[in-house]
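Let me give you the structure first, and then I'll get to my questions.
With one protein chain held back, the other chains of the complex are shown just where they sit.
Each chain carries a letter (A, B and C) given by its place in the written order, and its residues are counted from 1.
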């Protein structure tokens, strides 16, 4: 029994997702260990993003259960919750493959929006805040402090008042992660965080993820295409192909699994040996 | 083979999506009769390059020339009437048209006189399509859609065929079929093919020459065999399991 | 029962007119995803062009039947051509410069174009109602009202036959164009994937222009029919007819041609039956309520394609 099975933050059980006649995910089960960085990998079209969309409530799974166990002990069945409730109550946050920032708002504003729910409570659902009652002002200052904290972490504090759309690709990626962190998640789902990043930006991303895991008691699950990123930072790798799990284990285990090699080379399993020989790996 | 004037010549193009720069000055040549492949990771800018050749989006700097003529700022539909055809990323089959209608759309540029003949050849190349001619594009399987996308591009009788990730999301056996078809087209008809791939192994085996793209720039070039044996290429793209 | 039959006949006639207008909405929405607010007013312009031509040619009820039909055919063709120019111009001036711009901008220009067209006609043709003497007054009497004359007399007028027959012919021809010609295929291709269409050598701008031209010429046919059927028009008829035709397009499933025809027919029937059995005053409320209900509960309409949210 591996470490992620002992104390999982999220248990995915028999997850199946069909669109019309097409089965995008078929009977998928795996666990995400608490405090781990888990990578979900697989060739394009393997169904990784669909898994994310099920976890974060954007799709309702056809079958299966998603059990989120908060550190306080409460359990949430994600497949039954509305998408915004999953972030608000179950404390699962996500980023998107094609970055979804609020481009016309400033970087600071992006981080403030992420703290919407606590601020709404502090402003007595706007009424108190509108009348200028004290509690809101204090919370607002605290929210700005939180935002500043994250801006310093992602090194954007000097550009806090610039529109998010003006940032470079790599900065946008990190801002999106910081924004997700501002919701105070216990599980952070990152959809291809390293796509399109140059080596320097990739490195910064790795540092940020390590920091989040270490300092914030947040488990991370990420989708990645590029294997090198995954091998470096993840504790646990789950490999999908055609919507089914073909491998699950430590990075070392996964990268020597012939199924994985075959899937990545785009060849049949029995071809692997021959191909390896041919290209000398 | 790589002598004389290239059929397609890309010089220093820079392409932007809004403020984000996707290509940082790319140079690339494709000669008549070649299969050239461009490999690189997701988001490296491969598809952007291919779309820039077709004028959508247009390059902000640099030039694209085809048969010696500058086509950088021509409208897309005019470029596509000069003998370039593309099977784009994600296949982009018209989902609510039948297979036959999709092929007719492809054949529109070529006019009517060769239609029957071209159709017959497309069906010879991909017999599956013949069985499904009256089926709607959206109901085809991924592999069939890919075949249809290639067949549709061929219906315009191109001199230069641009293929964007034909292997995407397909089972290995189908990928092999499609690559065989590409090889066959090149060998028997002398069709020039420019192929964008993530599936580096098969692509490099198929191609005469290859380019490697990282973050919007070309970092390596050489024959398919050369690139296949380069350590950097291996490290970047074949890292599936073993070192 | 006889009353029902009469309502059915009236409803089908009205539905034909709505269907013809609805095609313009549905095609434009299909191809560029915008509601062409000015389309109802294009219909009104078409109706006015037909009226002017009828008066200019001196067509009256006294014209011999054969000549009358020939003359009306001429009016139809010229009105279609001229209205098409109006449709083309609106697209060229108010919509094309904003293609790829912000979504609200073409909506505002469409509303602006609608206001401008209405008031242009008000200025150039006057604000008064324009009554036209009926050109065909005859009808078939389908029931005689029973032996004692107490039943309801069901009439099928020549004009109703003319409207339905013309509509059926035009719809047939139009469906053929859309299904079997290069132009029609290009239009459908632009609808489904504009970028891919251009990658296959389709001149997208030209195809969109032609869509407006086709929609406008069909609307002008509807305009002529409306004029002949009701015998009176004014510069404001475009708004209500437009909203109802749009409702028809939505009900049938926007983007779908058979849907537009089906929707037009249904709206025509609902409106006449509602007026016949419930209340004339609230017939527009019925149409608007259907619009709202359809959009809320089945936005893809009867024959449309459901949209899938992309994350």
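Here, a residue touches a chain if its C-beta (ideal position, glycine included) is under 8 Å from a C-beta of that chain, and two chains touch if they have at least 3 such contacts.
The rule is short, and it goes like this: contacts and distances are computed from a predicted model.
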| field | Omitted chain (choose from "Leucine/isoleucine/valine transporter permease subunit", "Na(+)/H(+) antiporter subunit A", "Pyruvate synthase subunit PorA" or "NADH-quinone oxidoreductase subunit A") - UniProt protein name | value | "Leucine/isoleucine/valine transporter permease subunit"
| For the full complex, which residue in C:136, C:230, C:273 or C:288 touches the chain that was left out? | C:288
| message | Please identify which residue in C:35, C:228 or C:261 touches the non-displayed chain. | response | C:35
| note | By the document's definition of touch, the residue of C:69, C:111 or C:302 touching the omitted chain is C:111
| request: Would you mind spotting which of A:93, A:221, A:240 or A:261 touches the chain that isn't drawn? | output: A:93
| note | Of C:1, C:62 or C:296, the residue touching the omitted chain is C:296
| field | Positions on chain C contacted by the hidden chain, ascending | value | 29, 33-35, 45, 48-49, 51-53, 55-56, 81-82, 85-86, 88-89, 93-94, 97-98, 101-109, 111-126, 128-133, 239, 243, 246, 250, 281-282, 284-285, 288-289, 291-292, 295-296, 299, 309, 311
| said: If the hidden chain were put back, which residues of chain A would touch it? | reply: 56-58, 83-88, 93-94, 96, 100-106, 108-109, 112-117, 119-120, 123, 126, 129-130, 136, 144, 148, 157, 160-161, 163, 165-166, 179-180, 183
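Throughout what follows, only the chains that are shown with their structure count from here on.
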| query | So which chain ends up in the middle if you average the CA atoms? | reply | B
| Most remote chain relative to chain A, going by C-alpha centroids? | C
| remark: Of all chain pairs, the one with the highest number of C-beta contacts is A-B
| task | Give, as an integer number of Å, the spacing between the C-alpha centres of chain C and chain B. | result | 44
| query | Once you find the CA centre of chain A and the CA centre of chain C, what distance in Å lies between them? | reply | 51
| task | Provide the C-alpha centroid distance between chain A and chain B, rounded to the nearest whole angstrom. | result | 33
| query | In the complex formed with chain C, which residues of chain B make contact? | reply | 54, 56, 75-77, 80-81, 86, 88, 92, 94-97, 101, 104-106, 108-109, 152, 156
| said: Looking at the complex, which residues from chain C come into contact with chain B? | reply: 182, 185-186, 188-189, 192-193, 195-204, 305
| field | Touch list for chain B against partner chain A, complex | value | 18-20, 41-44, 142, 165, 167-169, 171-173, 175, 198-199, 201-202, 215, 228-229, 234-236, 238-243
